[in-house]
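Once you've had a glance at the structure underneath, I'll fire off some questions.
A single protein chain has been omitted from the complex, and every remaining protein chain is retained in its original position.
The block that comes next holds chain A.
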Amino acid sequence: MNALHIEGVSFAYGQRAALRDVTFSLTPGHFTALLGPNGAGKSTLIALMTCLYDVQHGDIQVLGYSLRRQPRAALGQLAVVFQQSTLDLDLSVEQNLRYHAALHGMPRREAQRRVDAELARQGLGERRRDPVRELNVGHRRRVEIARALLHGPRLLLLDEASVGLDPPSRQALNQHVRSLCHSDRRLSVLWTTHLLDEVQATDDLVILHQGRVVANGPAEAMMQPHGGDLGRTFAYHTCNTAGAPA
């Protein structure tokens, strides 16, 4: 069963189409990069996957649960880190995590056990009582990842999670999420970005351009005809569709 299956999804803001017949799947336990320039439709897709917007056409399935028909079961399986921080700056790291555990209906003792484990895994055990406001942007992102993984989801969505970080922190965060994915074979990751250097040859890659999926498959195979260069691969796929009819 796919971790995520998107089938024929289209979405429009009034007359303006944001997504057009988007179809792709995520292999369980894999790190998949969703690459697209700003305005490609990545955030709209995340809003649909998290039930913030209603799917207008097509269907999205998380671990086989349809967001249209079984939204609660689907939401229970996924975790999301949004582009803009959604932490309470005035609350401590631990309080932010406990709030999330409560939203998933977790008993207090169980929540505390998971908070302890997740903070240790993210290397944040020492900062648990610090107000989030006192953390740097990189650490705040880690807190958001810890929070997202608290309820044991099988699918982690990151919507341009590296925005606002300096290049070393960006790479560190990217590596950190990859290591989470590798160490936990049950976890699938969808990493959305517009930055080429966040994609590796071993990733599965989906290129989204002007609301359409223009390429989809293992990054290495996709890059092969273009001399193994992601920049040229990306340019090839996005330029070919630049004048495509709506």
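Convention: a residue touches a chain if its C-beta (ideal position, glycine included) is under 8 Å from a C-beta of that chain, and two chains touch if they have at least 3 such contacts; residues count from 1.
We take it that contacts and distances are computed from a predicted model.
One chain of the assembly is not displayed; among "S1C family serine protease", "Transport permease protein", "Spore coat protein JC" or "NADH-quinone oxidoreductase subunit H", its UniProt protein name is "Transport permease protein".
Touch with the chain omitted from the figure is made, among A:Asp90, A:Asp166, A:Asp197 or A:Asp229, by A:Asp90. Checked against the full complex, the candidates A:Ala101, A:Val177 or A:Val206 give a single residue touching the omitted chain, namely A:Ala101. Residue in contact with the omitted chain (choice from A:Pro28, A:Gly58, A:Gly76 or A:Gly138): A:Gly76. Taking the complete complex into account, residues 13-14, 16, 47, 50-54, 71-73, 75-76, 78, 80, 82, 84, 86, 88, 90-91, 95, 98-108, 111 of chain A touch the chain not shown.
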